[in-house]
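I'd like to ask you about the structure that follows.
Heads up, one of the protein chains got dropped from this complex, but the rest are sitting where they should.
Naming follows writing order (A, B, C, D and E), and every chain is counted from residue 1.
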Amino acid sequence: MPRAYFEDYEVGERRTTPGRTITEADIGAFAGLTGDWHPLHTDTTYAEESSYGQRIAHGMLVLSIGSALVTRLGQYEAMPQSFIAFYGMEEVKFLAPVFIGDTIHLETEISALEPKDEARGIVESQNFILNQDDDVVCTYITKILCGRQPS
Amino acid sequence: MPRAYFEDYEVGERRTTPGRTITEADIGAFAGLTGDWHPLHTDTTYAEESSYGQRIAHGMLVLSIGSALVTRLGQYEAMPQSFIAFYGMEEVKFLAPVFIGDTIHLETEISALEPKDEARGIVESQNFILNQDDDVVCTYITKILCGRQPS
Amino acid sequence: MPRAYFEDYEVGERRTTPGRTITEADIGAFAGLTGDWHPLHTDTTYAEESSYGQRIAHGMLVLSIGSALVTRLGQYEAMPQSFIAFYGMEEVKFLAPVFIGDTIHLETEISALEPKDEARGIVESQNFILNQDDDVVCTYITKILCGRQPS
Amino acid sequence: MPRAYFEDYEVGERRTTPGRTITEADIGAFAGLTGDWHPLHTDTTYAEESSYGQRIAHGMLVLSIGSALVTRLGQYEAMPQSFIAFYGMEEVKFLAPVFIGDTIHLETEISALEPKDEARGIVESQNFILNQDDDVVCTYITKILCGRQPS
Amino acid sequence: MPRAYFEDYEVGERRTTPGRTITEADIGAFAGLTGDWHPLHTDTTYAEESSYGQRIAHGMLVLSIGSALVTRLGQYEAMPQSFIAFYGMEEVKFLAPVFIGDTIHLETEISALEPKDEARGIVESQNFILNQDDDVVCTYITKILCGRQPS
Partner (left out) sequence: MPRAYFEDYEVGERRTTPGRTITEADIGAFAGLTGDWHPLHTDTTYAEESSYGQRIAHGMLVLSIGSALVTRLGQYEAMPQSFIAFYGMEEVKFLAPVFIGDTIHLETEISALEPKDEARGIVESQNFILNQDDDVVCTYITKILCGRQPS
């Protein structure tokens, strides 16, 4: 059911997205887009000698793809129709490496609803990015600003 | 001067990166890579009627490119040779929109140095992404884990 | 409402997707991915002297992006959970050019429901890709194969 | 021999293009460009449990790359110098899956030549996309509009 | 006419390719692929204050796209069927800047034919990349190794 307003959310609601396999090409594309070519992501020789034993995805790539997976639930499931701005993130933690070929998905739970003023409110979610073995690889809190239902 | 260890940082050091212009193609590439096609980023008709009056860059794109700009200072300026992991981020705030054609750069300051154990330490930085008018568009705190100088 | 089976569709249902602006970068990316660099798409000098007066998007790009816009309604709105295969297309017609900066969206209507056997059925849709002025730029019929509701 | 006009084609002429291997990166790029991230294409875990047992290329990707392969024969072999518009496609059929690593090529045969008016004509081709085992994976009919030889 | 062997070339033959407009997205893609984000290519603020007054394409991008334009003449026009290796380049000169929106094409002339042994020969070309005003922006000599006609 599409969400229009701040009032259409409820604390405790949990949603699970489809998964996505992180490929070598994703890592190259992110390195290219951002300019972060650290050899842990892009040099097999270097990565094999690191403590991970292989190349790993950039933390920011995992966070970028993982957080966007919510859009796969449908545009108005991801963002209410009255979406105003992506407000910020808190407590971003990278808990486990994501390797090439791992498949991540997002579980997101509405953790707080804070009215900002009469017209707008902040929807806070606690988010968990998990891999194919259900290991939590990243957690973070997001806040979006959206409109309130006209009374 | 390339940095090897935790001990090579000092609280208060500030570095400024070169700038990068955010293009329409960057927004399309990020939408493509992550799957976030919200019309505020990718539909001119929609965006023109929004409060921004035009398309804006994804917050996560600004954060991904902005935070990677530190690598432009040279690999070991961005990450010490003993880099172990990107630990996490705190207090990510999106303070102003980034429009197509805006040029962002990063100013980063070492804000805390926390030894974790005898072998490893956490380097905390307070980061400011600014546009061509020196407006702060995003701030965040990063923590990386790196090795300590063998005694 | 997510669709699971063939039986969850009804002839005449119509859905409208969000829009997407076709950029110069989209045309370059499609030329690159497919290898079709016809100068009508990629050479401003040539295109300015053509009957269109400017570069136009590849028909197949309009069809590829336009037909995929249905996924923006949410994964199970685009394809039922029991999706088996994209069966084919009929009567693909390119009716008007799409220029750089045009914003297209898709209107799709269930036009026929054909049971194939006891376990599977074909969902046929009549599709209309429209630009920002509501000109129809492309029409086509799609057929997908999906599972039938177990009785 | 470069083709200029409608009159330079003959019904029954058959041409075979070079081949191209479909990579995991191609699938990711097409998903990114179009927004179609269906897990059959982009989630190994999901795809392994599907009837295909692995990820498959999007039908539209096969069609887009396959149909563009004709440009590899040279620009004026693909499209006559007097090319006006890509008119449409008929009877697009996806007959077999294309897996990562499969190599496709196109065989195209002029199937009809229809004068439209004194200045323009429609060249119809029957097209066959084949994989490395010469299985036909996709067939379709294309129609292009081009100029007629001035008399 | 497709070329098979070393013997199918003649000194003095000249070919002209179709053109291609260099876009902002091309420059971003090349910066991303190679990692060369020099601000003269990617920072409008910096570039406006440079002697060029605006961003310019990377020399290597002009050379990479320009030299590949020969493939637009058809695969066996670009490389003979007996192609063995791209041998090298000499005297690569960047003579004028290429700006966003400029349209380049290649003129290539067979400048020398050097048999290497009984089975192989080197085809040398003098190449000129020109912009829409017919200014020469880059010149270079290429050498490819290919097979000789079996006697």
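One rule holds in what follows: a contact is a pair of C-beta atoms (placed from the backbone, for glycine too) under 8 Å apart; a residue touches a chain by one contact, two chains touch by 3 or more.
It should be emphasised that the depicted structure is a prediction, and the values quoted were computed from it without experimental measurement.
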Omitted chain's touching partners, listed by label: A, B, C, D, E
On subunit C, residues whose C-beta touches the chain left out of the figure: 29, 31-33, 35, 37
Residues of subunit A in contact with the chain not shown: 23-25, 28-29, 32, 37, 39, 42-46, 55
Contact set of subunit D toward the excluded chain (per top definition): 18-21, 23-26, 28-29, 72, 101, 103, 132
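The rule is short, and it goes like this: only the chains that are shown with their structure count from here on.
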Chains touching both subunit D and subunit E, listed by label: A, B, C
Equivalent of B-E within the choices B-D, B-C or D-E, defined by over half of its residue contact pairs recurring: B-C
Gap in Å, rounded to a whole number, between the CA centres of subunit C and subunit A: 28
Touching two or more other chains - residues of subunit C: 18, 20, 23-26, 28-29, 37, 39, 72, 75
